[in-house]
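Only one protein chain is missing from this complex, and each of the others stays in its spot.
Which chain is which? They are A, B and C, in the order written, and residues in each are numbered from 1.
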Amino acid sequence: MSSELIMTSVDSDQEAKVVVSGEIDIYTARQFKEKLYQFVDNSTKDIVIDCSDLDYIDSTGLGIFVGALKKARLTDRNISLENIRDNIRKLFNITGLDKLFIIR
Amino acid sequence: MSSELIMTSVDSDQEAKVVVSGEIDIYTARQFKEKLYQFVDNSTKDIVIDCSDLDYIDSTGLGIFVGALKKARLTDRNISLENIRDNIRKLFNITGLDKLFIIR
Amino acid sequence: MESRDKIVVKLPCKPEYVSVARLTVSGVASRIGFDIDTVEDIKVAVSEVCSRIISVAGSSEKQYEIWFDISAKKLTISFSAKIERINCIFEDDEDGLGAAIINAFMDEVEYCPEGKDYILSMTKNFEVISCNGL
Partner (left out) sequence: MESRDKIVVKLPCKPEYVSVARLTVSGVASRIGFDIDTVEDIKVAVSEVCSRIISVAGSSEKQYEIWFDISAKKLTISFSAKIERINCIFEDDEDGLGAAIINAFMDEVEYCPEGKDYILSMTKNFEVISCNGL
């Protein structure tokens, strides 16, 4: 019911992984942006974002993914997205962002 | 999301059982009332209503349960309610209807 | 969250849209921080009032409005509808099931407001730590 957003992250020797669950919209976006950008800046590895429990994302949220990717690319890294639900996958297709990210 | 109501019933030698799922509110009440009253009229046994999948009931719906019970009592029968969810059980307590029905 | 937000929903006096009222009130109540059980209670109370308005309105061509007044301490929900000759929508049914549910779930209910622009108003307080010397 409530559109809270939870982001947890692990930056170990093996991987740099972010798990997002809940809803990324104009309300939760600012907090998410800060956390994600910080994670990208602090890590040195390719980044995996697990979207299994991401219920909803709007254009603000997609813009943040793009912003994070641009940051990662500055140091020759990539961002891949995992377990995206169909309704959200649709948004990546529509906007062409499916060609920007590694989606698996 | 949608507040549809589904009522299925079995009237066998062993039992007279009704399963309600979905929402009973002012919109779905009329159809539910007709079906339930008809079932009570046509059966000769005590009636069990399985509420496992009943998400929501309002005072209109509770009134229909009471009406059905009155009908059943005319021929010395009872109605018992099974597997009521907590949110709905609360309504029976508040209204005192928990003392009218066999709830198990 | 600031101290006085207002949300209004205007619906046709038709049974099929009471479910819309329920979803909206759930959204408002959970957004402003009520716990899940309280959200359910408020939803049920609102739905009872909507049903009652539809029953007494007499015409499905009419509309009613639900006003949400959000403050730091409470949520007040008021209903307005142009219903002729009726001031108390729960008149003759104050001991009915609907009113019993509303009374149990809301902290305050104004059933028959006089000279107001609403026909029923009810309030749910946010739980506060009691300072009553307890």
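The rule we apply is simple: a residue touches a chain if its C-beta (ideal position, glycine included) is under 8 Å from a C-beta of that chain, and two chains touch if they have at least 3 such contacts.
Values in this document were obtained by computation on a predicted structure and should not be read as measured data.
The set of chain A residues touching the chain not shown comprises 1-3, 23, 25-27, 29, 56, 58-60, 62-63, 87, 91, 94-97. Counting the whole complex, the residues of chain C in touch with the unshown chain are 1-2, 5-12, 14, 16-17, 19-20, 22-24, 26-28, 31, 60, 63.
Everything below uses one rule, namely that only the chains that are shown with their structure count from here on.
The mean-CA centres of chain B and chain C are about 26 angstrom from one another, to the nearest whole unit. Averaged C-alpha coordinates give centres for chain A and chain B that are 47 Å from one another. Chain A and chain C have Cα centroids separated by 39 Å. In chain C, no residue touches two or more other chains. Among the residues of chain A, none is in touch with two or more other chains.
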